[in-house]
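To start, I am sharing the structure in question, which I have written as structure tokens.
Here the complex is missing a single protein chain, while all its other protein chains stay put.
Right, chain A next:
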Amino acid sequence: MTVQELPGAAAYRPTPPPAWKPITDPAPLLPDPEPYRVLGTDAVADMDPELLLRLHAELVRGRRYNTQATALTKQGRLAVYPSSTGQEACEIAAALVLEERDWLFPSYRDTLAAVARGLDPVEALTLLRGDRHTGYDPREHRIAPLCTPLATQLPHAVGLAHAARLKGDDVVALAMVGDGGTSEGDFHEALNFAAVWKAPVVFLVQNNGFAISVPLAKQTAAPSLAHKAVGYGMPGRLVDGNDAAAVHQVLSEAVARARRGGGPTLIEAVTYRMDAHTNADDATRYRVDSEVETWRAHDPVQLLERELTGRGLLDDEGIEQAKEAAERMAAALRDRMNADPELTPMDLFTHVYAEQTSQLREQAAALRAELDAEQDHEHSAEAGR
């Protein structure tokens, strides 16, 4: 006998609360079951060949930037470099979908996106070289400082986009985060605020398989990271992160949607970090070569190159030209990074407050005296030689 069959059961049935009902059809928010792809499908035909060629040239340059910056760590010119080799399609697409007035909120691994957006390659590296925290004016380039704490830049993107909308400005913020970052509280709070405020924000999760050493399966039990969008009431999109054309298309749609007042989108780009977390990490301890090899066969640069040559849009000469341009960029970067940066120790006290406190003035004077004494010592040592 079930509860319903008990005599008088109907009389005890609770009345449902009158005011609130869940939205029972989340289907429009759900991501596709498979990551969206353009390369190798008929959808390529709809894409502007000029854009595809531009993506290719930028991917080649981006790959070279990654290998050059990694080499600079080995020469001791960079304190650290979190390479985005393998993830260039996400980095480049993120930079190219934005208008000049839009804002990019990169994480520490997204140097390449900042450079592709037009930032001076050396300015983009000052944080990682260790001479300054941010080597550029964020307002000038509309690129927030590279963010080292995980996901904490996401609420900034929401606040900025919200403020822009309040001011009546047609501005979209694109915030980048890794798969590990999606576990952070700030990720949740940012998505929730963005959805409630209908802020013009696009969240791009680069799921590169590992948070340093921890694989995605130990990071989340969600069906996909894109599925998380449903809980906030925003659409989730799943895209092949190595397919530059697909990432560009999905991001473009989300940016357009945000721009016309449709609110935020969460995009999970499925990709792979080919290098270790940084040069200080040993990736052989947590992943096997066969996995890396599988992803090597799905290389973003090769994918696009094959498509473009197959369609007769790119020939060997074009590929060679792209490589030469990348080599010129790398040589210039190398030369400039091999010059010692000029450091001014007194700057330590300059930008803590708008006006120095008396405490900082005292400390600045003490350091000034130390520096002067050091210099005197050097002079007298030279004189005595």
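Some observations on this one:
To be clear about the criterion, a residue touches a chain if its C-beta (ideal position, glycine included) is under 8 Å from a C-beta of that chain, and two chains touch if they have at least 3 such contacts; residues count from 1.
Keep this in mind: contacts and distances are computed from a predicted model.
One chain of the complex is hidden; its UniProt record names it "3-methyl-2-oxobutanoate dehydrogenase (2-methylpropanoyl-transferring)", one of "Cation:proton antiporter subunit C", "Glutamyl-tRNA(Gln) amidotransferase subunit A", "3-methyl-2-oxobutanoate dehydrogenase (2-methylpropanoyl-transferring)" or "ABC transporter permease". Only one residue from A:Gly185, A:Gly312 or A:Gly384 touches the chain missing from this view: A:Gly185. The residue touching the chain not shown here, chosen from A:Arg132, A:Lys218, A:Arg296 or A:His379, is A:Arg132. Touch with the chain omitted from the figure is made, among A:Gly130, A:Pro145 or A:Gly233, by A:Pro145.
Contact with the chain that does not appear here is found for just one residue of A:Leu39, A:Ala69, A:Ala157 or A:Met329, A:Ala157. Contact between chain A and the absent chain runs through residues 132-134, 137-140, 144-145, 149, 152, 154-164, 166-167, 173, 185-186, 189-190, 192-193, 196, 347, 350-354, 357-359.
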